[in-house]
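Heads up, the thing below is written out as structure tokens.
Let's turn to subunit A:
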Amino acid sequence: MTPPVAPGLLWTAWILVRKDLLLEWRSRARANALVFFSLSTLLLFSFALGPDTTFLKRAAGGTLWLAILLASVLALGESFRVEQENGALDGLRLAPADARALFLAKALANTALLVLVGAVLLPVLLALASVSPTLGLGRLAGVLVLGCLAISAPGTVYSAISSHARSRDVLLPLLLFPLLIPTVVAAAKATSLVFEGDPMLQFGSWLGLLAGFNVVYWSLGFALFPRVVED
Partner candidate 1 sequence: MTLREGCAATRNTTGRALRAFCAPSLLDVSNALEFHDVSKRYGRTWALARLSFVLPEGGSLLLTGHNGSGKTTLLRLLATLFRPTTGRVLLFGKDAVTERETLRPRIALLGHSTFLYEDLSARENCVLLARLLGRPAGEADALLERLGLGARAHEAVRTFSAGMKKRLAIVRLLLKRPALALLDEPFGELDPAGIAEMEEHVRGLSRAGATVVLATHQVEHGQTLCTERLHLASGRAPPA
Partner candidate 2 sequence: MNASVFLATQTGRIQGGWSYVWTAYGLTWTAFALYGLSLWLRRPRQEP
């Protein structure tokens, strides 16, 4: 009774991504809550950093990425809650679905959610900090997507780990934030260059740095994630 040809790694990942996106759509109440949460954090940062608009203008890149970072902790924590309900993760492992495909799917689904959050935050930020994307929307979108990718890859590995450990809500940010400092540095720098112009043409190098992080974290996650899920 050998089963007919099972789908390959990437096709399995595609099936699982569709499943995750469908799940996110079905529980979009949670996604909405996440978006409004990050909006409120953005407002909070603006108020906390003071009404002086020149300072807010300079800090706009940083506030955007801090808001996304906080939202990512919630999104990542949630992404494995749905897998733990009814032991669905074990069900996938037994299907069998290759754990690496599970990683790709989960990380891409989390990225999509974060990009959505970023997309909603951006217009609000442009208004709040009275900044405009002088280097063009295309580059801004590029930074947003690359940054969210660089957050989701290690985030997915760490949320899989902490979803089984005790006091997971503390453990995930504790593990994730130190790791994401270079990513946030690069993303915030690139974003503020987009807002304030790039006289010394550094945007390309910061974007390259961000792309480099992605290569490192995605390959690390791809290689190590099976060890996290398999007992």
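Inclusion criterion for the candidates: all candidates are chains of the complex that A comes from, given by their letters.
What we mean here is this: a residue touches a chain if its C-beta (ideal position, glycine included) is under 8 Å from a C-beta of that chain, and two chains touch if they have at least 3 such contacts; residues count from 1.
Only a predicted model underlies this, so the values are computations on that prediction, with no experimental measurement involved.
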For subunit A in this complex, which listed candidate touches it: 1 or 2?
1
Mind listing the subunit A positions that touch candidate 1 in their complex?
1-7, 12, 15, 19, 22-23, 26-27, 82, 85-88, 90-98, 230-231
